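Partial view: only certain chains, each at its native spot in the assembly.
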Amino acid sequence: MRHVFLDHQSSTPVRPEVFDAMKPFFTEAFGNPSSLHQYGLRVRDALKQARQQMAALIKADSEEEIFFTSDGTESANLAIKGVAYANERKGKHLVVSATEHPSVMNSVEFLEKQGWTCTRVGVDREGIINLEELAAAITPQTVLVAVHHVNHDIGSIQPMREVGKICAEQGVPLYVDCEASAGWLPIDVKEFGAALVSFSPHRFYGPKGVGVLYRNKRARIVSMMHGGVQEGGRRAGTENVPAIVGGGLAAEISVTELPQRMAHTAQLQARLWAGLKAKVSYIKLNGPEPGPKRISTNLNLSTEFIEGEGQLLLCDLNGIAVASGSSCVSKSLKVSHVLSAIGLDHALAQGNIIMTLGMMNTEEDVDYTVETFAKIATKLRGMSPMWDEFERGLIDSVIAPTGRGKSFSQHAAEVSGKPAHA
Amino acid sequence: MSETYTLYNPTVMEHFMNPRNMGDLKDADGVGEVGAAACGDIMKISLKIKDGKIEDARFKTFGCGSAIASSSMATELIKGRTIAEAMDFTNQEVVDALGGLPPVKIHCSVLAEEALKAALEDYVKRHPEAVEAHSKGEPVAA
């Protein structure tokens, strides 16, 4: 059976040369960077180099603006809470886009329980932030605006320059979560007007166990991990040296390989979407069409009348690894808040599948995926009461309405006795 | 990768991949369609009932792997049962027969129970006489 990994959004394999660079730091150069002897000083030098490599990836001025955390989630937590606590006296208001990653959203919710307030700025049907709403949301009490570069679910690329301009005009620092874009799209902290940027190397062929937080020297932030004086007092705890070293090299490789990565995945993305559209009826792409507003790695699909987990499991049984933003697939039984934010119909949110491409994917992979996915859709529709009822004209399609029958949501509400959540 | 890793146990996977009793019954005596507000699944069970006994059962499910497996297993289990026996059917039978479900997926088995009960109710509504004849004096309640 062919194996097609189409979940590069979740993680990526460590590149062999990255792994080679990490190796000595496990068994040989195992020192703690806080130590003042050979073992410590050697790894301290290695951390410095990694900081420079991270800085280069996002065009930061100095490696002194780079802090290491344990992952993208911690970087987001530190950006949000660290800035909020540091500026408590100035104000207790935050502004975030409605489609931020849960690491941002839940950090904000935590602060809300402690007396902060937050305005969530809406996005359009393609997941692009409403700039006027953003500008209007900022108040004199606002201490931070958080707008991610690329959405993790639907791949929308935000207009960072415009967002940065609004923040600069109002004098509020901007935090940009670049976890879904770093290594796959150019990032320039100055062009973005970003005071803080976060990302994680495991998303671009580096290791897990390390996150990066860029912080412009003018932005005030306090530590959220208390203990020793590692990372200039910004993040206590023994540094994960091998992961940092590997992450640095992965960043360096990304800079060189970026044009190739964008070209390769864009070509596959177009082929995959074209193939699926041709072979599978009643299928919809969520988020912008492939092009300048969508990252080249991501396809977010809704296949009508069938549910996401079944699609995912059958894909997996056929060697294709995909993700889903459907509620049945998440541990919380909630549809991705991103799909809600773009106003996706409940029926379509349920049938959600996310395919994310990478460098190891080929045209053959794509063609195999199209073919297999079409069979899966047919199989699951054969089992679905909805498909049958659609064919019998009892319920209607959302994607291509026929004007016959009631909506899926109406039907679902009737049979479950409660309105379906979106 | 040589080994295969699965989200569910082999029994659940087997029922998901090769569901038993999938489909509709053309001349069903009772049909129940229910939905789970929690996750959006929809399940439909059709019954063929003769002499107070469930002769045949079919399902159609819009839902996750465990919802499909639960409806497959539920239809298997109830075939041959009397209406009264079927009225006592609980989701726990499905869970046990499947060898367990993840905690977050238990509601799928509940949905199967509800679909069955809805189909039985539909049958009762259509054939009130049948119930009186075959119930063991127990009131029929949903």
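A and B label the chains in the order they appear, each numbered from 1.
The definition used in the following text is that a residue touches a chain if its C-beta (ideal position, glycine included) is under 8 Å from a C-beta of that chain, and two chains touch if they have at least 3 such contacts.
Being a predicted model, the structure only gives us computed values, none of them experimental.
Participant: Quick one: what's the chain stoichiometry for the entire complex?
Facilitator: A x2, B x2
The definition used in the following text is that only the chains that are shown with their structure count from here on.
Participant: Just how far, in Å, is the C-alpha centre of chain B from the one of chain A?
Facilitator: 39
Participant: Where on chain A does chain B make contact in their complex?
Facilitator: 3, 305-310, 313, 317, 327-329, 331, 333, 335, 346, 350, 382-386, 388, 411-421
Participant: State the interface residues of chain B toward chain A in the complex, per the touch definition above.
Facilitator: That would be residues 1, 7, 16-17, 19, 22, 24, 33-44, 60-65, 67-68, 104 of chain B.
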